[in-house]
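Quick one: structure below, then a few questions.
With one protein chain held back, the other chains of the complex are shown just where they sit.
Note that the chains take the letters A and B in the order they are written out, and that residue 1 is the start of every chain.
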Amino acid sequence: MTVTKNNLTVKEISASEIAALVKGELAGNGGSLVSGFSGIKEAKKDELTFLANPKYESLLSETQAGVILVPRQTVCPGKTVIRVDNPSLCFTEMVKHFLKDAPDYRPQGIHPTAVIGAKARLAADAAVGPHAIIENGAVIGKGSVIHAQCYVGHDAHLGEHCLLYPQVVVREKVFLGDRVIVHSGTVIGSDGYGYVPVDGRHMKIPQIGTVHIENDVEIGANVTIDRARFDKTIIGEGTKIDNLVQIAHNVVIGKHCLVIAQSGIAGSTRLGNHVILAAQSGLVGHIEIGDGAVVAAQSGVTHSINPGDQVFGSPAHPIKDAYRTQAHVQRLDKYVDMIKDLKKRVEKLEK
Amino acid sequence: MTVTKNNLTVKEISASEIAALVKGELAGNGGSLVSGFSGIKEAKKDELTFLANPKYESLLSETQAGVILVPRQTVCPGKTVIRVDNPSLCFTEMVKHFLKDAPDYRPQGIHPTAVIGAKARLAADAAVGPHAIIENGAVIGKGSVIHAQCYVGHDAHLGEHCLLYPQVVVREKVFLGDRVIVHSGTVIGSDGYGYVPVDGRHMKIPQIGTVHIENDVEIGANVTIDRARFDKTIIGEGTKIDNLVQIAHNVVIGKHCLVIAQSGIAGSTRLGNHVILAAQSGLVGHIEIGDGAVVAAQSGVTHSINPGDQVFGSPAHPIKDAYRTQAHVQRLDKYVDMIKDLKKRVEKLEK
Partner (left out) sequence: MTVTKNNLTVKEISASEIAALVKGELAGNGGSLVSGFSGIKEAKKDELTFLANPKYESLLSETQAGVILVPRQTVCPGKTVIRVDNPSLCFTEMVKHFLKDAPDYRPQGIHPTAVIGAKARLAADAAVGPHAIIENGAVIGKGSVIHAQCYVGHDAHLGEHCLLYPQVVVREKVFLGDRVIVHSGTVIGSDGYGYVPVDGRHMKIPQIGTVHIENDVEIGANVTIDRARFDKTIIGEGTKIDNLVQIAHNVVIGKHCLVIAQSGIAGSTRLGNHVILAAQSGLVGHIEIGDGAVVAAQSGVTHSINPGDQVFGSPAHPIKDAYRTQAHVQRLDKYVDMIKDLKKRVEKLEK
């Protein structure tokens, strides 16, 4: 069944129907209806969510979600839950179920106004929108969709089921793995910023390397990712990059990182896996950020960070120190009064 | 009459001519010539300005403007003023007068290389430049101008007299009201940045909402505005957004706000009316910024702000506190010396 919500037609599905689809055991109100899905903390009452890890069972009592997919043994009075073997897998299936009849705005086939180089190789089912350009030597894998007005340069490679939204630029020789999504206005493979001072002028150092984007990466709008000087700028599998992010030449980002809007990473810096850079943060060049490290918003990181460490501030310090320092700074008024008071009392004692 | 200024041909007009056009009463030098216009603080001697509010009459003696439109009773010896009933309205009329013969670089009609979906609906007088794309279901209102190489997605809506400069992307279903201006490279309606962690990977949460831009909004170059998850990202009437700004999914911006260059607003945050975000400021998600609040440049706002409040710093604090704290921080050298001196004196007293 569908309902109209915010002028959008969305599907509605009951807890009982979900239980049947995922072959789960229902507890609670089988008539509970959901029309969307979300993480357990953000979910509203018309949304489906899931709990993968029994460690976080306390979230069950707090969530607003209308229906929750939970591990087999979970008990949760007062909530509508569906017990399954693998809640996260079932959740993924339900997301696909919700979207399978969504309108499809993707181009079909090769638009006659697209310019395809004679030596480009496109999979039979690849789609290329109007005014898009695929240069000679480029390879477009099975099921990939290149929207209108994109540019795919010479010898670039897109794997299977990639999706480029309108007006993406993929420069020559850049490599994208499978299922890579790139949003509009993003430039992959622009020249790195490299100059040598010669007689008071800046002489350009040619940037003849490339960019390598692994599988399942998503890149937001108006992002810039520079090609390496000789080697490769690398974005690891499953990493998600938000809008207006700058990634300089020779940067290496690990797997499943989150790089939030307007962050910037200077040349040759390396991130491990599962690193989080919050919005508007900046990293100097030639440092290493360990696995699972977190950089708070607007922070400026000038040194390497150990795995799991969290930092904040410009310049960035370990988050606990930074918070304590911040607290002191906010109380400076009081401390200054204390100093002045002590001075008077010492003067009196000296007399 | 026209003059050449910086290789531009601009009109020149005398105070007497202006007085006649706006039916005002001239005082001062009727032969005073102006060839441009500006705010009262910035205006130079060859420019026209206006004073709307008698409260700011003190600015009259300071302005460099050659001619000033003022309220009826205003007395201002030594300046060339024109007394009118409504100075701001007259000023607006004069701006239009100045520009009415400016060269017109807009495309005319529908360029033969534009790709217009069979089911798109364009007003008879809408203009579409070369290589622009209007997808099926899109609506383009009366007098709207779509410059070269723009992309207007399926079921998108542009009201009357909108102006898209070259290479703007308006994704599917996005709504623009009347007289909306969008500069080159800007992307409206890219997917919000939303993922659910599933087994150590980030699973994409589909973003099936849209963006709603009200009347008289202007958006700078290379801005990114993400579509909402289910609902709408909203930019209120008359709000002006500068270049390279990031607006995340589900953000709601009120009317007549100013969002200056390189600022960023995280998901679901709401701004009231007449809010000012100065350059490079950042707002975390899920907070509320009251009417008329001001966020200083490079500030990082982590909590909601009351109407009219001004904040500064990263993290941001009320501006007076932030300035006082800054002053203390700059004097830390002195305070540290005081502490060390006190320590010595206390030690001496203890002996």
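The rule is simple: contacts are C-beta pairs under 8 Å (C-beta built on N, C-alpha and C of every residue); 3 or more make two chains touch, one makes a residue touch a chain.
As the structure is a computational prediction, the values presented were derived from the model and not from experiment.
Enquirer: Any idea which of B:24, B:185, B:254 or B:315 touches the chain not displayed?
Expert: The missing chain is touched by B:185.
Enquirer: With the missing chain put back, one of A:13, A:169, A:182 or A:217 would touch it. Which one?
Expert: Of the listed residues, the one touching the omitted chain is A:169.
Enquirer: Using the document's definition of touch, tell me which of B:190, B:222 or B:268 contacts the absent chain.
Expert: B:222
Enquirer: Would you mind spotting which of A:89, A:110, A:123 or A:187 touches the chain that isn't drawn?
Expert: Only one listed residue reaches the unshown chain, and that is A:187.
Enquirer: Considering the whole complex, not just the chains shown, which residues of chain A touch the missing one?
Expert: These residues touch the chain not displayed: 113, 115, 131, 133, 135, 149, 151, 153-154, 167, 169, 171-172, 185-187, 190-191, 193, 195-206, 208-210, 222-224, 226, 229-232, 244, 246, 248, 262, 264, 266, 280, 282, 284, 298, 300, 314-315, 317, 321, 324-325, 328-329, 335, 338-339, 342, 345-346, 349.
Enquirer: Considering the whole complex, not just the chains shown, which residues of chain B touch the missing one?
Expert: 5-6, 8, 10, 36-39, 52, 88-89, 91-92, 95, 98-99, 102-103, 105, 111, 113, 129-131, 148-149, 165-167, 181, 183-185, 216, 218, 220-222, 238, 240, 242-244, 256, 258, 260-262, 274, 279-280, 297-298, 314, 326, 329-330, 332-333, 335-336, 339, 342-343, 346, 349-350
Here is the rule we use: only the chains that are shown with their structure count from here on.
Enquirer: Just the number, please: Cα centre separation of chain A and chain B in whole Å.
Expert: Centre-to-centre distance between chain A and chain B: 28 Å.
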